[in-house]
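Report on one structure; see the data block that follows.
Only a single protein chain was left out; the remaining protein chains are all shown in position.
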Amino acid sequence: MLDKNGIAKRIAKEVQDGYYVNLGIGIPTLVANYVRHDIEVEFQSENGVLGMGPFPFEGEEDADIINAGKQTITTLPGASFFDSALSFSMIRGQHVDLTILGAMEVAENGDIANWKIPGKMVKGMGGAMDLVASAENIIVAMMHTNKRGASKLLKKCSLPLTGVGCVKKVVTNMAVLEVTPRGFKLLERAPGVSVDDIRNATEGRLIVEGTIPEMVL
Amino acid sequence: MLDKNGIAKRIAKEVQDGYYVNLGIGIPTLVANYVRHDIEVEFQSENGVLGMGPFPFEGEEDADIINAGKQTITTLPGASFFDSALSFSMIRGQHVDLTILGAMEVAENGDIANWKIPGKMVKGMGGAMDLVASAENIIVAMMHTNKRGASKLLKKCSLPLTGVGCVKKVVTNMAVLEVTPRGFKLLERAPGVSVDDIRNATEGRLIVEGTIPEMVL
Amino acid sequence: MINKKVSSVEEALIGVTNNMTFMLGGFGLSGIPENAIAQLVKLGVSGLTCISNNAGVDDFGLGLLLQQKQIKKMVSSYVGENDEFERQMLSGELEVELIPQGTLAERCRAAQAGFPAIYTPAGYGTEVAEGKETREFDGKMYVLEHAFKADFAFVKAWKGDEAGNLIFKGTARNFNPNMCGAAKITVAEVEELVPLGELDPNQIHIPGIFVKRIFQGAVYEKRIEQRTVRQKST
Partner (left out) sequence: MINKKVSSVEEALIGVTNNMTFMLGGFGLSGIPENAIAQLVKLGVSGLTCISNNAGVDDFGLGLLLQQKQIKKMVSSYVGENDEFERQMLSGELEVELIPQGTLAERCRAAQAGFPAIYTPAGYGTEVAEGKETREFDGKMYVLEHAFKADFAFVKAWKGDEAGNLIFKGTARNFNPNMCGAAKITVAEVEELVPLGELDPNQIHIPGIFVKRIFQGAVYEKRIEQRTVRQKST
């Protein structure tokens, strides 16, 4: 079983040289810490910055330079700032190569629900609906099951959708899965997790073909 | 009868303090020379400049600073450059207060034709169709009749249209006319031109009410 | 040049009345029109519809208007971080319309640019698209979203001049440029109002034609919502 950092570490291996990447809040944010140093990657934040760097040193925070999580950030040489319309032109126009975001539920057809729980205070979708509706390459980072042990990889989402048929890959604390027309195809197991463990934790249709390797982190 | 400069001079009186103005090629360009000096006006050119000044002094021309007529220009303090999309946002979004352009024909319902003569080489509409489709305040500057003496103020345009029902006012070498739901309403006569002269030169419906004053230039 | 300068926030907000619709720039607390918001609190206008990506925090930004119950409806993409907001929303006092962030930006831009509506893929197949026209282009589905209509747009820039030209700084830019000229009256407040001619015409983010009134804000707190830092390695 992986912890959140383990999930981030595994997803970081999906980030390729020359990718523009948008990271959602939560586990996805951690991905930046594990991207290989020998490749060139630029992080976009939908509030209007490309080329984000690490957090600023204490005393160097600037209220005018934040990320989509409203955290103070820095920028790297070659960075740029832009307005919200141009920012979503990057996203909608499919100029961002990879989108990594969290989810409450993912369905076997690639539907995703990550913005609203009926009866609870709804904070809003922010840029998530734009991201999932447009991105060609979406990886979901999440726990395989919720706090009550119920599967988050479902036949059909029970929560209000954020987008339809858009998720390409899911990386959980238990497995790496590809969303295919036939369902969740199991690609890798987390260390110490068996195929049966994954089968038991997956409500949606799981496709297991051949021997499933253990993740290399 | 007015000459081209006379038409421009009369139109200049329509330009009010605080107006953003787009001037077409030909007679409209001359309007800038006659705008009162005690009012503040900014000239927009659809190729991407607001706050145009006079032509540059010899030797100070810059190939990167031109107007929509491709002429070298200068800018005044407070000017700005922008891309074509933002330029037409100004026009389509009705932020430009007054558009002055030439025409081959104007119809009594406000239709305008100024871009194409069938059988002749067509150069294109440039920004004219965007301007006439969006501007709330359009003044046409033109000769009352063509070179063969035929009226250019018609019941219906014979040439391919540039825009429908959009012209508000026409200033010719003979008259100032308002386009109303009932036709061309005669507002002013050019010096030395009689109402009958104008009637004879106008094919479209002409409305003459009361005494028609002579233009004050 | 056409002079857009007004001498005070009071003058800048002349014409503001109850039940109006406002656009307000800013993302989180970054780039929000602090002085206009303070003046709206002072004026006490109510029944407001506010189009703004976020709703501030309890004691800053739009939260200040929420505390005074001046807002009838919020149109936003994300409204967390605000207890009073949550209370009013759950009690039904406050109407909330949540829309995708990119859709919000583009509905502003449509109003600025004279487009009646746009087709965006965001929200297709979700409750955001319910009751809206959808349409296929090249095998992909889109939702028709209409341009906003607003009475005032309140934006905040870094520098500006009397002609109304604006330059923004960092991510405080966000929705501000897209809201300029998207309402009947656009009021820009700036940290620094510089003399005419001082801004490079090449480097103006928003030309003055989109701005009706401009003033220099008296004071900017520029509060940081999530202060995140790293330690200097020794």
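Observations on the structure shown:
Chains: A, B and C, in written order; residue numbering restarts at 1 for each.
In the analysis below, a residue touches a chain if its C-beta (ideal position, glycine included) is under 8 Å from a C-beta of that chain, and two chains touch if they have at least 3 such contacts.
Bear in mind the structure is a predicted one, so any value in this text is a computation, not a measurement.
Just so you know, the chain we are not showing touches A, B, C across the whole complex. Within the set C:L43, C:V96 or C:I118, the residue that contacts the chain not displayed is C:I118. Considering the full assembly, B:E61 is the residue among B:E40, B:E61 or B:D197 that touches the omitted chain. Interface residues of subunit B with the unshown chain, by the touch rule above, are 45-49, 54-73, 81-85, 87-88, 91-92, 111, 121-130, 133-134, 160-165. Annotation for subunit A: contacts to the undisplayed chain at residues 18-20, 40-42, 44, 49-51, 75-82, 85-86, 88-96, 134. For subunit C, the residues in touch with the chain missing from this view are 114-121, 137-138, 140, 142, 146, 167-170, 201-203.
The definition used in the following text is that only the chains that are shown with their structure count from here on.
The chain pair with the larger count of C-beta pairs in contact, out of A-C and B-C, is A-C. When chain centres are taken as C-alpha averages, the shortest distance to the whole-protein C-alpha average belongs to C. Taking each chain's centre as the average of its CA atoms, subunit A and subunit C sit 28 Å apart. One simple way to say how far apart two chains are is to compare their mean CA positions; for subunit B and subunit C this gives 36 Å.
Listed for subunit A are no residues, as none touches two or more other chains. Listed for subunit C are residues 109, each touching two or more other chains.
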